[in-house]
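Contents: one structure, followed by commentary.
Heads up, one of the protein chains got dropped from this complex, but the rest are sitting where they should.
== chain A ==
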């Protein structure tokens, strides 16, 4: 249900209900007032007749015994009867209603005659009794006329306020309608920010939030696009080498054939490595490595394995403090982390120079520094080291190693920082929860 419809329906129904109650109330009041006024008029006419009769010559009453009855020409809706206190009728408008109008007690009452209902008032004067009556139908038709006269302005006002309500709501919601039109006319791929100028204060935060979300989505998409491009390049390049060299191998013989096959195999190895790293990274980014839920790994053990796997045992220097530290991270992940870092140090560090490993523990965090000598890396390159497929000036390697290290350490609740300069090619500082 649209906001506009809901607003109009709620307000409209409330309005109609209030107007209806007001109208019913006024009508009831009006009927009562009218009835009262008519009754008073009835009583006044009875009193007027009484006064008239008082002024009439007394001789007129003398004929009482004579049985003379004056009949006044009848008015259709009003009846009048004058009688003596003993009940003898002296004058009257409707002889046929004689019985109906013969009432002894003073005051108001209702009477039925020939299917019509009458309002009757009886006044007892000194020596006579005057009864006047109103046909009720007459009163009702009067009331209906009054009601009709009041109904049309009321209806007009009601329709007018509903229209005003619709217009007001539409106008009030026009920023929303404009926004809706803007959104509808946008391309599905359009991630540009929505304009916030001239937006009412209530919607502004909503659109601001929406724009922030759009910007984030845009950045994510850009990153994903770059990753896809990079991945395509990293996977297709070795594949190209493999295919080309296999096609050459088919056509040549002897040494060139062997060389081509060797090149193809090197390509397969490279592709395998890149794929393994990519899969590892994907697993790392989807799996939850919860801190503390794993058996702690002795740092020395993991370091030994990593050194063996990278063939860097001869070049690594570390103190015995390493043997006292246990890291709250599964053994295989810690080995992967160290292996990547040592592998980098071997590949990019000054050839033959020692690789230093420092370790210390404080406040439940272990700090492991892996330092290799070499050329200084520029700050802007340092900042991009953990980006996927970022290889710097080194064509070897997949460019994923440090992304993997970063993913593992971050997931484990730790931190990686890189520094370079003063003869140090790269100092990788790992902060990991210890146990």
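Going forward, a residue touches a chain if its C-beta (ideal position, glycine included) is under 8 Å from a C-beta of that chain, and two chains touch if they have at least 3 such contacts; residues count from 1.
In this text, contacts and distances are computed from a predicted model.
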- For the chain omitted from this view, which of "NAD(P) transhydrogenase subunit beta", "Transglutaminase superfamily protein", "Response regulator" or "Tripartite tricarboxylate transporter TctB family protein" is its UniProt protein name? "Response regulator"
- Message: Can you tell me which of A:242, A:307, A:385 or A:412 touches the chain that was removed from the display?
- Response: A:242
- Message: Can you say which of A:104, A:127, A:229 or A:276 touches the chain missing from this structure?
- Response: A:229
- Query: Which of these touches the unseen chain: A:252, A:282 or A:383?
  - Reply: A:252
- Message: Which parts of chain A face the unshown chain closely enough to count as touching?
- Response: 229, 232-233, 235-245, 247-248, 251-252, 256, 260, 263, 266-267, 270, 393, 395
